[in-house]
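Every protein chain but one is kept in place in this view of the complex.
The chains carry the letters A and B, assigned in the order they are written, with residues numbered from 1 in each.
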Amino acid sequence: MRRSGLAGQYLAIAAFAAVYLLIGWLVHNSYYQLIMTLVLIWATVGVAWNVLSGYSGMISFGHAAFFGLGGYTMTIAFVQFDITPWIGIPLGVLVGVLASIVIGLPTFRLRGHYFALSMLAYPLAMLYVFEWMGFQEVSLPMKREAPALYVQFNDPRAYMALALVLLVVCMIVSLHVERSRFGMSLTAIKQNEPAASAAGINPLRWKMLALIVSAGMAAAVGGLYAVVLLIVTPQTMFGALVSAQALIIPMFGGIGVFWGPVIGAAVLVPLAETLNAQLGNILPGIQGVVYGVAIILITLLAPEGIYWSIRDRFTSRRAARVPAPSTAGAVAIPAAAPPQQFGHPAADGEALLSLDGISRAFGGLRAVDDVTLSIKAGTIHGIIGPNGAGKTTLFNVINGFLVADTGSIAFAGTELVGRKPHEICRHGIGRTFQVVRAFPRMTVLENVIVGAYVGTASNVEAERFAMAALERVGMADEQAQAIAGGLTTKQLRLMELARALAPRPRLLLLDETLAGLAHDALEDIVQIIRQVNRDGVTVVIIEHTMQAMMKLADHFSVLDHGKLIASGPPASVVKDAVVIEAYLGRKWMERAKDPVA
Amino acid sequence: METLKWPIIDFFQALSTGLLVGGTYGLMCVGLGIIFGVMRVVNFAQGDFMMVGMYVAYYLVTGFGILAFLGPYAGPVVGAALAGPIVFALGWLLHRFLISRVTGARVVSAEAEGHYMQIIMTLGVALVLSNGGLILFGSQPLSVQTPLSRESWEIGPIFLNQARSVAFVLAAAFAAGLYLFLTRSDLGKTMRAAADNPIAAAYMGINVDRLHRFAFGLGVGITAIAGGLIASSQSFQPYIGFDFVIVMYAGVVLGGMGSILGAFWGGLTIGLVQQMSTLILPYQLQNTAIFVVFLLIIFFRPQGMFGRVSDRP
Partner (left out) sequence: MLKIRSLDVAYGGLKALSSVSLDVEEGQLVAVVGPNGAGKTTLFKTISGVVTPLAGEIVYKGRSLLALPPYERAKLGIAHVPEGRQVFASMTVMENLEMGAYARRDRRRQPDLLPSIIEIFPILAERRHQLAGTLSGGEQQMLAIARGLASAPDLLMLDEPSMGLAPTIVDTVFDRIEYIRRAHGLTILLVEQRVAEALELCDRGYVLETGRMILDGSHDTLMSNAEVQRAYLGH
């Protein structure tokens, strides 16, 4: 799907592993071997953190919680019950996963800094609890009779090999997450959660899944870390520096891509460890300073990490020229598709969406006031009205972002009030948003595919649907492979339209798709919308550009101060005195009737 | 009746200690409250600035003995007070050269994106300050000795540690002074306006960037004073900042993240919770009680006691 295929990435991982093993074999100093092992361990922690925070944007300051739980589970199992770490570590993974579910369910309801601060609290609480329980310092017993059975080796390189295996496994899992609809959904959520919901993606489900995978990985590597160190203290397992490293390493190396943590660990861990070894006596705490300085520099100079800075520099040289549409400016208007490809052959003229007595208030202000209207299948229905009339609020209620205070909304027989946005999308309603937040580093096709996930089982099918949608909007040519970051406003709007069309909705809610466009672009998009409608998609559109709306819409509903004040064919609605008064003011009408000389 | 006597005394002892401790916590939280209220910056390094304040007080009074001439009673107080301006300057410089690069009036109105960069940069600052402190000051726990540290006043069966009591009074005094500043002075009102609505504040002719710089310095300076006051009652080492980050955030969130003065009451309550939790929990878990309270607030009443609903997540 993307620039380098899956095979290419596997090759790169294999090459990396081979080179690392080779270097490891050549190194004989046991201290350097330890450092190499630590690099791998912290890289894995970073990969784990990345799966949640890098991909979804929910920044976690508390990954030490899972790391520590994994470490202590293995330790307690070993010390108290003589269970080998080969079993103890997977046990730790289980504990970590369970903890993540318990933590995730309530905490994901929070956003922004509240989420970050809560995540901070968990490992701190665990630290105190474990200290209190008497686990100040626990040493793993030496098992001289069967060392390998208890993951104890004489040659430190064995640990390195083990750590490498774990890292590679995590990298592969991470790779698959990235390239799958799981990863794409997370990216969509990170980019614009409401738009993702409206496209049928269930944010809570994907975030929980990401947390579970992330926690499992962190717990596994926590267990391994304890095995390597042989001494476990609450500070080293749950401490703030652990959570800080979990965050700094991927942010430094490159956020949102699994190579990032590897780069970050490869740079920072040897640096910190070596400085600590050389200068640790005179400058205790030099490690913390290194990490602190690293993260400060990164936020100033390369906020997304080294990997992206370097990559962006290369890609900007190559792909600066976004393939412009084949005919300058004009988008080829696609021929009509066979009717069963899009929309559904519902009886035209029947009410597809019916609003009955819908009201929604904010504080004392009635944003939507007892609105009853019905959208007939196969029509283009314009919602107009002066600024602040409640049009966008109405859309948000239909879409599920807001719950109506009173009334009901029937869509092809199903009641919509009370349903979540992604469910509503599943039922066949698509929506575009005024501000298009694209995935800037991905292609147009990748941006659109996210919309096709709902209702398609396989990625191949999703890609087909996405291409079909791009065809509808005339971007199925070389534009489909263009990087979204370089698109014009018109292309962005069309891409957004394609994303909404990808799951083949029966009804499309367009929110100011035409706003601010120049005449030619406007004409093209109007044409495309008309074509989409002819193919069977019912369109409801909020727009201020009256000229365009007059040509486009079959029917107008006019809102003012939340109330429906007029409804009918455009030509008669705009002449309606009530409407003129709403837009221009009562005194305008009075003047018109009785012009003063 | 006899069997009730001890628990009741314990209860009131915990209550009194909680109030005394809470006063300084309250002052600490107000510092963070200013920064969060005015700038909407989540400052991870707040506790470490407090730590710097403690060391400043220590070196002024004991280490370099600059204030020794003031005697053992006044010295620590003045030392704590002077920690304020010194840390203010440090904060001012840090904001000027680092933090303003990722914050500022434009970012305040932006999405959570901007927030993450702020938090993360302050995390870096926290690491540098705490570990830098370890390098400069060593890991030996210190405290500012005053004859009051070991003396207590007795009210019936209740003991009030003198150093803590003095610290409480001073903290309350500083907080009161700050209250007057915020409500009566022009600069104070300007800060409240910028916290309330930064865009409108810019329209009023207020230079919001420069105001943020001042607010940051003031916020860390106030917390440093609180630190200096605590320094007489407990020992500290360079990593102590992190212990207090949650205390401060719990206090600010409890008070309401938009309310600068609510933060004082939030901090006071947290002090009470911490001390009173020792009645039912083992001593080592007193901070866990704070976390529980913190999480409860975030989940059930995120706007805190005095905050605005618009600050809810």
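Everything that follows uses one rule, which is that contacts are C-beta pairs under 8 Å (C-beta built on N, C-alpha and C of every residue); 3 or more make two chains touch, one makes a residue touch a chain.
Keep in mind it's a predicted model, so treat the numbers as computed, not measured.
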| item | value |
| --- | --- |
| Touch partners, limited to displayed chains, of the chain removed from view | A, B |
| Touch with the omitted chain, as defined above, among B:Leu98, B:Ile135, B:Ile158 or B:Ile206 | B:Ile206 |
| Selected residue (touches chain absent from view) among A:Asn29, A:Asn154 or A:Asn387 | A:Asn387 |
| Absent-chain contact - pick from B:Gln118, B:Thr190 or B:Thr223 | B:Thr190 |
| Residue among A:Leu52, A:Leu124 or A:Met549 that touches the chain left out of view | A:Met549 |
| Where the unshown chain meets chain B, residue by residue | 186, 189-190, 192-193, 195-197, 199-208, 258-259, 308 |
| Residues of chain A (touch criterion as defined above) contacting the omitted chain | 365, 386-388, 435, 489, 492, 512, 515-518, 544-547, 549-550, 561, 570-571, 574-575, 579-580, 583-589, 591-592, 595 |
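Definition applied: only the chains that are shown with their structure count from here on.
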| item | value |
| --- | --- |
| Complex interface listing, chain A residues touching chain B | 59, 61, 106, 109-118, 120-121, 124-125, 128-129, 131-132, 240-241, 244, 247-248, 251, 283-289, 291-296, 299-300, 303 |
| Chain B residues within the chain A interface of the complex | 42, 98, 101-102, 112, 115-117, 119-121, 123-135, 138-139, 238, 242, 245-246, 249, 253, 282, 284-285, 287-288, 291-292, 294-295, 298-299, 302, 313 |
